[in-house]
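Notes follow the structure.
A single protein chain has been removed from this complex, and every other one stays in its place.
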Amino acid sequence: MADTRDIEVTVNGKSHTANVETRTSLGDFLRHGLGLTGTHMGCEHGVCGACTVMVDGEAVRSCLMLAVQANGQEVTTVEGLADEDGTLHPLQEAFWKHHGLQCGFCTPGMLTSLAAFLRDNPDPSEREVREAISGNICRCTGYQGIVDAALDAAKTMQGS
Amino acid sequence: MKPVPFTYHDPATPEEAVALLAEHEDAKVLAGGQSLMPMLNMRFVVPDHVIDLNGVAGISGVTDTGSALEIGAMTRQRDLMRDAAVVAKTPIIPEALENVGHFQTRNRGTIGGSLCHLDPSAELPCLMAAYDGVLTAHGPDGARDIPFAEWPLAYMIPTLGPDELLTKITVPYWGADHGYGFVEFARRHGDFAMIAVAALLEVEGGTISRAAISIGGADVRPLRLTEAETALVGAAPNAEAFKASAEIARGIDAMSDAYVSSAYRQRLAATLVERALVQAAERASGSA
Partner (left out) sequence: MVVRYLGAEVQRMEDPRLLTGHGRYVDDITMAGMLEAAFLRAPLAHAKIRSIDTSRAEALEGVHRVFTHADFGEKYSHRMNQLYPAPVIEQNKTQYPLAKDEVCFVGETVAVVVADSRAIAEDALALIDVDYEALPAVVDIRTALEDGAPLAHADATSNLMGKMRSKFGDIEDAFGKADHVFSAGFMQHRGGCHSMETRGVIAKDDPWGDGLTLWTSAQSPYLIRRALATWLGESEERIRVVAPDVGGGFGPKAGFYPEEIAICLVARLMETPVKWIEDRREHFVSTTTQRDQYWDLEVACTSEGKILGLRGNITHENGAYIPYGILLPNSSLTPLPGAYSIAAIDVGVDIVFTNTIANSPVRGAGRPCGIYAVERMIQLVSRKLGIDPAEVRRRNYVRPDQMPYETGATLRGGAKCVYDSGDYEALLEKALELSDYNSFKERQATARAEGRYLGIGVSSCIEDTGMGPYEGTTVRVESSGKVAVRTGAASQGQGHHTMIAMLVAENLGVSPEDIMFESADTSKFPHGVGTIGSRVAANVGPSAFDAAKKVREKALKLAAEVLEASEADLDIEDGVVRVNGAPDLSITLGELAIQLSPASALRVPAGFDPLLEATSYDGSSGSPIACGSNVAEVEVDPGTGEVKVLRYSVAHDCGVMINPMIVHGQIVGGVVHGIGNALFERMIYDDQGQPLTMNYGEYLLPLASEMPRVDVTHMETPSPLNSLGVKGAGEGGTIPAAAAIVAAIENALEEFSVEIDYYPVDPQYLTELIDKGAAQAAE
């Protein structure tokens, strides 16, 4: 008999209740329990960062949290970054403009990590951005487009 | 990479947690999860029970007692970096924490978790060795204090009974004018250090009055370079003195593995001890 718990999690502003097996990761719950497949699982051991989401506003690796640990908490995934009306988050606009993605697999993790980072560090240097995304692996872009996008988004976000 | 099935527990108090540890032999304690979850996912550990400490009251937060920091074991690394008392009184801690993983892992990772996991390359054990930190453990028979020197038992095994819970870490302050240097060498930002050195110095009237040098990554436990510390007391904080300390560091017993030889670790220890001491001396008032 599998060990399960009832949980209530608010994801991108919407409350969800579910009965989950306790060994299920938060990432797998989001993807397969809720069908929010924007968050990607790249390594399942907490290094690649593709699975990054925000829990109560802090960027965390969803492969290293159990879904039951998110009970009563607020989760933001990449699907929740744009506005309700579809207006892209400044980071999403900037990634688009600066070719900050190629295959797109690391991108949701990059976006959520940077969204949290820029909120707490609104005017970072390039060095600081590179260190901030050192917990997110990209195999395609060589990072430069991502860094340029982050710096551009920071400016935009400060301006507004 | 999914964990084995386990029974999940989320105790609300330390007593409940201790009782669960006593009741379940094959249990793992879940703190920040940044070390345990990868091991669970890879099935390197296959516990029947997982005891989640994230809801346990009273074992997180930082208190400034005036002469020491009392840090709850479940205090997040991120919170340690931001805490005013930590920044003011033990500035080497936030500086070292910049090298611990990445901001996403520091958002969840705890000081207690790192000290119990006891990875030889981890920075927090290295710091606790330098500070002679005191770890408080709660068991069914009550609490006991364990000086950090007695904490590491063997490779990744602390002196913690199977039904004991680490609840608090006490870090006694150094003088307000103390200097500190933390230098590590890792291949990439956030990686485990091949060698990490924490150096604390107090300098009065142009001579060193107190020194602590802790080397992490060389052995299963952080090494205090007591021979060098003793030699430094009474000496002027200059390049010659620090080169001498470096040579002592070069002679430490260092482990060897598939990636890094003991000779290289010794070489790194020498280089980094010197650099950490230079940094510490620059920051100590009373150096001039």
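Order as written gives the chain letters A and B; numbering starts at 1 within each chain.
Throughout what follows, a contact is a pair of C-beta atoms (placed from the backbone, for glycine too) under 8 Å apart; a residue touches a chain by one contact, two chains touch by 3 or more.
As the structure is a prediction and not an experimental result, all values here were calculated from the model.
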Identified contact with the non-displayed chain, of A:L26, A:L111 or A:A154: A:L111
Option from B:K28, B:R210, B:R250 or B:R267 whose C-beta touches the chain left out: B:R267
Residue in contact with the excluded chain [from A:A18, A:C43 or A:M157]: A:C43
Positions on subunit A where the hidden chain makes contact: 21, 23-24, 31-32, 36-45, 47-48, 50, 77-79, 81-82, 88, 92, 95-97, 99, 101-108, 111, 126, 129-131, 133-134, 136-147
Residues of subunit B in contact with the chain not shown: 1-5, 38, 42-43, 185, 187-192, 258-261, 264, 267-268, 271-272, 275
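Convention: only the chains that are shown with their structure count from here on.
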CA centroid of subunit A to CA centroid of subunit B, Å: 29
Subunit A contact footprint on subunit B (complex, rising order): 1-8, 10, 30, 33-34, 37-38, 40-42, 50, 52, 54, 78, 101-105, 107-108, 188-190
Sites on subunit A touched by subunit B in the complex: 2-3, 5, 21-23, 25, 28, 44-46, 49, 52, 58-61, 63-66, 68-69, 113, 116-117, 131-132, 134-135
